[in-house]
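Note that one protein chain is taken out, while the other chains of the complex remain in position.
Every chain is named by a letter (A, B and C) in the order it is written, and numbering of its residues begins at 1.
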Amino acid sequence: MKEEKSDKSAKKFGMVIDLDKCTGCGSCMVACMAENNVPFKEDESKKLVSITWMRVYRLTNGKSFPDTEICYLPKPCQHCGGKGEHGHSPCVSVCPATATDYNKETGIVSQIYTRCFGCRYCMAACPYHARYFNWWDPVWPKGMEEYLSPNVSVRMRGVVEKCSFCFHRYQLAKDKAYYEGRSDIGENEYQTACAQACPAGAITFGDLNDSGHAVYELKKNKNAFRLLERLQTNPKIYYLSSRQWIRRAGDNYLKNEK
Amino acid sequence: MFPFCFEWIWDMSHIVFMGGLWFALIIIGLGMTYCIGRTFYDTYIFKGKDGHN
Amino acid sequence: MDSKIISGELKRCSTWQFALWISAAGAVLLWGVYAMLLCWFKGLNQTNMNDSYGFALWIWADLAIIALGGGAFFTGFLRYIIGKDELKNIVNYAVIIGFICYSSALIILGIDVGQPIRGWFIFWHANVHSMLTEVAFCLTCYLFVLIIEYIPIILENRRIDNIPFFHNLGHNMHSIMAVFAATGVFLSFFHQGSLGGVSGVLFGRPFAYREGVLIWPWTFFLFTWSAAACGPCFTILITKITEKITGKRLVKDNVIELLAKISGWMIGTYIIAKIIDTVYWIKVTLPATGFGLMDFYSNNPFYGIWILVLEIVICGILPALILISEKGRKNRYGLIIAAILAVLGVCINRWVLVLQVMAAPVLTFETWQMYFPSWQEIATTILPLAYGIIIISFSYRYLPVFPQEKELNPWTINGGK
Partner (left out) sequence: MKIGRRSFLSLGIGGIAGIMLSPLPWKLMDDSAIWTQAWPWTPVPPKGEATYVNSACTLCPGGCGISVRKINGRAVKIEGIEGHPVNDGGICVLGLSGLQLLYGPTRIRFPFKRVGERGAGKWSEISWEEAISEVAQKLGDLRKNGQSESVACLSGNDKGTVPALFKRFFSAYGSSNFMRIPSVSDSYELAVLRSSGQKAQLAFDIENSDFILSFGSGIIEGWGSPVHMIRANSIVRKAGGKIIQIEPRLSNTAAKSDKWIPINPGTEYALALGIANVIILKSLFNKNFVDSNTSEFNKFAAFVKSVYSIDNVEKITGIKKETIEALALEFAGAAKPVAVCGRGQGKVQGSLGEVMAVQALNALVGNINKKGGVFTVSDHRYFTLPGSVPDATKLANHFTDEVKSGKYTAAVLFVYESNPLYSLSDSKSVREAFAKIPFIVSFSSFMDETATNSDLILPNHVYLERYEDVYAASLPIPVISLSSPVVSPQFDTKHAGDVILKIAKKMGSPVADSFAWNSYDSYLEEAFGDNWKVLSEQGFLEDRTVALAALITASKKFDFTAGFTDIKSLYTPLVTEGDPDKYPLFLIPYDSMRIASGYIGDPPFAVKTVEDTVLKGNDILVEVNPVTAKALGLLEGNSAIVETARGKAKVKIHLFEGIMPGLVAMPRGLGHSAYDNYLAGKGVNINELIGSLEDPASGLDAAWGIRAALIKA
């Protein structure tokens, strides 16, 4: 009985990103960096050692001029539910020190920076490359530490970090609701920094289990797809695209497959 | 590692895994304790000429 | 100078010659230590690893040396549990090699993690579902066992043996060595397996992922098996190299041949299992994820299908056939070639399951990631080699490692310096 009740109230936060609307402007990336105290270096052109919890990919259809098409695809951590949605996401199940965890109440995959000792097994496990390692100590030019937010701790060198769905915003919203005597929070009270900043309104964030939230209907769109669904990672990021080649780019297909 | 660490859960996987680990550690520990204890006995108490050499 | 410490009956090279040899190895060691310190104090930016290549050369080196160190547990298993008595003539050396491999592996892990001072969190905050936790636990415990197995050999040193306490200790440890050996076999079995599990459980990485039983993917068993199969070959190889360098015969042929024969059968059966696993992976596991075999062996500058052929045919089937046939293993070159191939084979297997896994793209819009280690990575990977040479040199010089040495080199009996 108790189980059933807690199951009913379990949330599953997720995103629907409309690729038809996304313009590749990069606001989501910077909104995320600004919200989450993401550091920067003098040279950030080596993208494989550049921390961007939200990263916008540029996809092409591979055709030559003038039939070329490009599409932008913002990619945060997919907050995988794992096989059967049991919370055994690829990264959570491998972390030896329980530094990354699947929150059954929200469906959010957390990362505890002070617990992580930097073995990077989670990075090897993540097929989305959504995890980033602090190869360097974060350094801000003198005076620039002023803008650092106390809501997200600054990560030191040698640990892994990744998108948290701005979990601190969820906590703040919950706290606020608690003080105001409410048991639950509204859809607008908890939004990620990227969804909030997106000028195109391409990112919709909410509880995938709550029929009152916009994402609930959006994810059922016939143009909706997720990345690498065949691996049974059960990601919580849905993408929408009216273009077939983009939807197909979301997963791997055998050569003879239609 | 210890039941008082908060990630400890009394479930099958913990019992099997940690059981195996503690079992191995106990064997190693007891084995070494025996060897050292026996050696102390042999050397300082029994003081006998080692009968095997 | 140090002749008092050397067992009287054994002939060893002069002190200055030994010092020269050690300082050569020591120089390499210092280079590795310098690189290690760079990684510790400046961080892992000293490497060429990146967010796509979170596991690289070091993890491969770790897996490879542990597989090669598998000679220790398997020889121990054969000697103490199965009761192959002849193997007592090589088990000491197998233990020392094992000890070197395992302690090196732990040192490398200590450099590889981003926050080494916090490394003990793996024990304290253990996630029992992680293969790496299993690896760390078994590795550490087994290193204890290897130390315990190594101690009596040290205690046999002429000077140490003179002290009654240590003499008795050595004796007592010998007497219950089977218990330790059994524990070691148990631990080793699990962590060799869990190392295989490390990549086998990655269901987000179709190249590495394998189905299996309960929580263990097939690679779990294949790794244990291959370590048991190829580890002895490494022991044989190192023994042969040691014989070459010292210019003496140290172990009798029948001992080597016995080990080679067992190893041959192990490799043979392993490679059959490996082929079945590969075929199942190609036909069943892979297609379910939308991948074809050649997706993992094309469109990149290095990884072609040759690596699969090399691993299975040339470094698998071939050494198995050589070692299984009596003619093959009795032939000087046949034995050495087979041992080299087997060692190479297991190294390639570990390479593929660490580095090729990282290199192959999973998202359709990502591409192959090639990586070349930085000198710091190479230096720290060579570090165990130098460290191993030093340990072996000291052990060989001061400890009676090879029980048959006296017998095989009779003219040195009275000529010891």
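General remarks:
What we mean here is this: contacts are C-beta pairs under 8 Å (C-beta built on N, C-alpha and C of every residue); 3 or more make two chains touch, one makes a residue touch a chain.
The shown structure was predicted, so the numbers you read here are calculated from the model rather than taken from an experiment.
In terms of the touch definition stated at the top, the absent chain reaches A, C within the entire complex. When the full complex is taken into account, the listed residue touching the unshown chain is A:V154, out of A:V154, A:A177, A:A224 or A:L254.
Which of C:Q115, C:T183 or C:N409 touches the hidden chain is settled by the complete complex: it is C:Q115.
Along chain C, the points of touch with the absent chain fall at residues 115, 117-118, 120-121, 163, 165. Think of the hidden chain as still there; on chain A it touches residues 20-21, 23-27, 29-31, 33-35, 37, 40, 42-47, 50, 52, 56, 58, 60, 63-66, 68-72, 113-114, 137-138, 140-150, 153-157, 193, 196-202.
Keep this in mind: only the chains that are shown with their structure count from here on.
Centroid to centroid, with C-alpha atoms defining each point, chain A and chain C lie 40 Å apart. Mean C-alpha positions place chain A and chain B at a centre distance of 46 Å. Chain A has residues 98 in contact with two or more other chains. In chain C, the residues touching two or more other chains are 124-127, 129, 133.
Per the touch definition, chain A reaches chain C in the complex via residues 46, 48-49, 57, 59, 73, 83, 88, 90, 93-99, 115-121, 123-129, 131-137, 156-160, 227-228, 230-233, 248-255, 257.
Residues 43-45, 49-55, 112-116, 118-119, 121-122, 124-127, 129-133, 136, 198-199, 201-206, 287-292, 295, 357-358, 362-366, 369 of chain C are the ones that touch chain A when the two sit in their complex. The part of chain C that touches chain B in the complex is made up of residues 123-129, 133-134, 137, 141, 144-145, 148, 164-165, 167-169, 171-173, 176, 179-180, 183, 186-187, 190, 215.
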